[in-house]
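Report on the structure given below.
The complex appears here without one of its protein chains, the remainder shown in place.
For chain A:
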């Protein structure tokens, strides 16, 4: 709203915001004192639950013999579909689901005898020790009448269809006549891109500790990215009022999208705790993590790109085919980024789904934009090579000065500066324009780059600020810190907003007893929580200013409140800064030990148009239309790869990322997020793939020894830089998120570098040595 203050105006003088403050939670993390959700051991009578999962991907449970397990010492209860307490509302029921804030799939296991995917929980053992529960679970004899499963969209038994909607995006979208534009284009490129299944694999597996403090009071320590969403959903499922459930997540060991939802184990733990009358801890094993909290679906995309002989885009036709579960039409929306990244006159996109015997895939770091960017950014690279243009040049040629999808101007966009700065830091000018020409010893050397972008998703949330007369402050919001730095950046924002040093600020998060704010996901937390804290601090000042101007003993007595400002903890006249006093003086005379302020922070188009979210049927485009601006972060990645032509191995030798994402609150934690996103993407580009057996539809590599994530030796030193941006439209702080944009374009940058090194275009991820060697056997 225009009458709301903005950080740009009230904090023009440099403060701690924008400084590379070390993490305020660093001490707790390096000393082992930080308690994660499976570490609340002090709960009275805490016992352990262990899941028994199905080896079969499809069928019906005909019997479960629990007798041997039951006889084991320490076993307190065994739950199967026959005795699991019923949920008040269940994900299986579409009407019930409306009450959930965070339901990842329309199926709840152990509610019937049905088995729909391998790894689905079929029983749960509760025992006094972890070992007793684990051993007893191995003694359960589960008989399943197996049926023939469908393993993926690639299975000949699979039937493909075009869904009405995927994640709020229509199954078919058309802007202009892209088919005609492609058909008549002088330059036509058609390419198909393949993506393996990927798993988030946060180092901390999913874990839920449930404690019924009274029959109507449940506290849950859960690995969740959103305590409020989990609270609301759990309450509905368990038949409680929202306020009867408390969810706590003080530290979260990574999330990457898989911890954004209430998965079955989150509900099973409180059910077990209620039944045995003791607090229950349920931790997924690493193999269970692969079938317990979703994945990024395997998929293929075909991109048909039409352009002029000069390299200007005329139209793109995009099709995606992917696997979904038996119950949900879920697909990452790859089309979004392909539609908006360049000045593209016509676009058409179609989603094809095939139901298979798998759980529903879920949000994974930059859902849609990450795989979508692989297709568009490799095809743009193809276009550049085909026309003899520099890859940066072809992108500048198609630079979108406004959002082609709706005609709106960008709230801010500094992509040109990102290209220029990235090229400079990387030494792009030294690149040989011809591919397959650069060698270092026997290694083939390639340079590649790609564009990154991620949208600003609307989000709102509350915060409370309490400023004490001694200059210390407690700041609260029910946000979560996935490791992204929320604890630290919000401490910085509060310090500047209150004019006190950061060591005087304690920021509390991760608990539903704190002011309600939305989940940490979709790169929304930094912009939303920082804005709500900043605005809550403004309320503190308004209260103090009011007290000062009415206080006869104050130098500000009689002044108009609107003429008084806060500068580094001092209340003073705007026109005469010499006239004023420290806030502590005002509070002392008024006998105020502390002053509280609360506020709602808004991120995205709801910032200027709070009504934009009121209509739930309004899609993102309509919301942006209401605000008049398109809001995205932009950036670039540059990389150098070394390809061993004999072994087919690809090593990333150098990396440069340059991001523009509004105000960077802390360049140290922001840099870590960007290198982290790039490394996640390098994993996806070169090594990560979960393989489902085509006959049994069961993962063959559901562990960290055979699902390869990057290790230290895979990663070079990385250079990260930020383009400073002033964006007054996005929120009160001018902040855009960076957690997800950092992975967008990464796989394409690596593939483009491999193409430059070898002259071979690899369009199937991950680019493992077998694929590289096969490509090298083909003519360039």
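A few remarks follow.
We take it that contacts are C-beta pairs under 8 Å (C-beta built on N, C-alpha and C of every residue); 3 or more make two chains touch, one makes a residue touch a chain; residues count from 1.
Operating definition for what follows: contacts and distances are computed from a predicted model.
Hidden from the displayed complex is a chain whose UniProt protein name, among "Sodium:solute symporter", "2Fe-2S iron-sulfur cluster binding domain-containing protein", "Spermidine/putrescine transport system permease protein" or "Planctomycete cytochrome C", is "2Fe-2S iron-sulfur cluster binding domain-containing protein".
The hidden chain makes contact, of the residues A:219, A:291, A:398 or A:673, with A:673. For the chain left out of this panel, the touching residue among A:206, A:253, A:635 or A:737 is A:253. Where chain A meets the chain that is not shown, the touching residues are 22-23, 25-36, 38-39, 41-42, 129-131, 135, 200-205, 251-254, 256, 283, 285-286, 482-485, 668-669, 671-673, 675-680, 703-705, 709-718.
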